[in-house]
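Yeah, one chain of the complex is gone here, protein chain that is, but the others are all in their spots.
Per-chain residue numbering starts at 1, and chain names A and B are given in the order in which the chains are listed.
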Amino acid sequence: MQAMLLFAQPSGRTGAAANLAAWTAYMDAMRTAGVMRGGQRLAAPDAATTLRLKDGVRHVQDGPYADSPEQLGGFVVIEVPDMAAAVEWAARCPGAIDGAVEIRPLLPPPA
Amino acid sequence: MSAAQAAEQAAEQAARGAYGRLVALLAARTGDVAAAEDALSDAFQSALRHWPGTGVPDRPEAWLLTVARRRLGHARRHRGVADGARVALEWLATPDSPVELPDRRLQLMLVCAHSAIAAEARAPLMLQTVLGLDAARIASCYLASPAAMAQRLVRAKARIRTAGIPFELPGPEALPTRLSSVLEGIYGAYGTGWADVSGADAAVRGLAEEAIWLARVVVALSPEPEARGLLAMMLHAEARRPARRSGDGAYVPLSQQDTALWSRPLMAEAEALLREAARAGTLGRFQLEAAIQSFHISARLTGQRADGALLALYDALADIAPTAGVLVARAAALAEAGHPAAARTALDALGPELAQHQPWWATRARVMALLGDASGAREAARRAAALTEDPAVRAFLLAGLFQPA
Partner (left out) sequence: MEYVMLFAETPAERGRRETQDAPVYWGAWTAYMEALQAAGVMRGGAGLLPPEAGTTLRLRGAERLVQTGPFADSQEQLGGYVLLDVPNLDAALEWAARAPCAGAGAVEIRPILSAGG
């Protein structure tokens, strides 16, 4: 199965500079294990722009769509045998210590 | 005058006249307003150091631009921006002193008023980047702390760069919408000046002059009729500023102002702008508001009321912009046109949501007085006075001066 690991950071903390080494090691481990299918580091929520259409009219908002205490900072897509394996990879994430990792299965490709 | 003083004066003049042009040129190239401002500030420092020795260059603006560009290229290389070297090379290849510097201030204003910039940051951002006002000055006009305003501005500038807001003129189909956001920002900035009409203290005169300056830039750089409408409206209001207070500081309503105190040149300029806007044949909110002002003052100047035309303008305005302010003003126009009962009905229809709206109560006081309900008028006037921040207006309301003579 393919799953997305969403790395959520406590808001107000931008970038992972403090433990960059830990993140690099984590990403390298996923690459070495051959599970990594892709991933992105996102700019801080401050750089986000959100668009909604209300009755066909554009409403553009400065900031992310969710006003939550933790904000998405990046994600990877991994290929693993099952959900348990995905959870194990999530548990090795340096960001799980002060933030959260959400594991979400990808939609299966159309039959 | 010493060389140092001459240099300082030349740098200051260049700063005032060219600040926005230079920021716009620099930022349009890199998408980074904050870096452009920093580089320009370095260039001004450099000018103050060099000009006393070398004399003020023939074209100070071009000199400042060249120095700022080098600073910017240098800063970018240091920051390790991947394309820093490319930009630096490109700039070194650009002739240092093009005969005429292109004016990108409209692009800069469109960026500042972009929908992706928080609405409350748009006008402050224009005031800072186009006019070079500092955060403390802007903060004082928006009743914000200087620190909070500075932070708001820093954050907005960072967003321009990180979110990738482009310094491009949108196509003709998108331009009016994008410009309307610029005009809204200018109107808001003007409003901060209008609120403290006392104007006795220059420091609290708000941003009226700055807003007019910004509107002049838009008018100079775009054919948009609404920009002309906005500038006309502000000039009309500005023309009457000296008459809005009596010698002892008391509030004077338009109907009682000394028309000799109105500025004829500002009024003439406003009328010319309004005619120019009308030639485009597209009606808009600001043109209508300016036209309403124009009718009000010409009624005072000629003694010829044009109630029907005025009401038609208010109706058109209420169609486009049915804001509380517009609807209340429309009710007031109804009352003055001899239809106080209809005005009361219109006010009642707006009633519940506007319990804290000063103009609603002030208009109601006038309407009740016209209907001959003295006690109802007094009660409404007291409510209006309680909602009024300006002591002169409060005094006017409590003294019952809104009553028909």
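Here, a contact is a pair of C-beta atoms (placed from the backbone, for glycine too) under 8 Å apart; a residue touches a chain by one contact, two chains touch by 3 or more.
Just so you know, these numbers come straight off a predicted model, no measurement behind them.
The chain that is not drawn here is touched, among residues B:Ser41, B:Ser140, B:Thr162 or B:Ser263, by B:Thr162. Residues 2, 4, 6, 8, 38, 40-43, 45, 47-54, 56, 58, 60, 64-68, 70, 72, 75, 77, 83, 86-87, 90-91, 96-97, 99-107 are the ones on chain A that touch the missing chain.
Residues of chain B that touch the chain left out of the display are 80, 82, 114, 116, 162-166, 168, 170.
Following the convention adopted for this analysis, only the chains that are shown with their structure count from here on.
The mean-CA centres of chain A and chain B are about 42 angstrom from one another, to the nearest whole unit. Against chain B, in their complex, chain A makes its touches with residues 43-44, 46-49, 58, 60, 62. Of all residues in chain B, those touching chain A in their complex are 115-118, 155, 158-159, 162-163.
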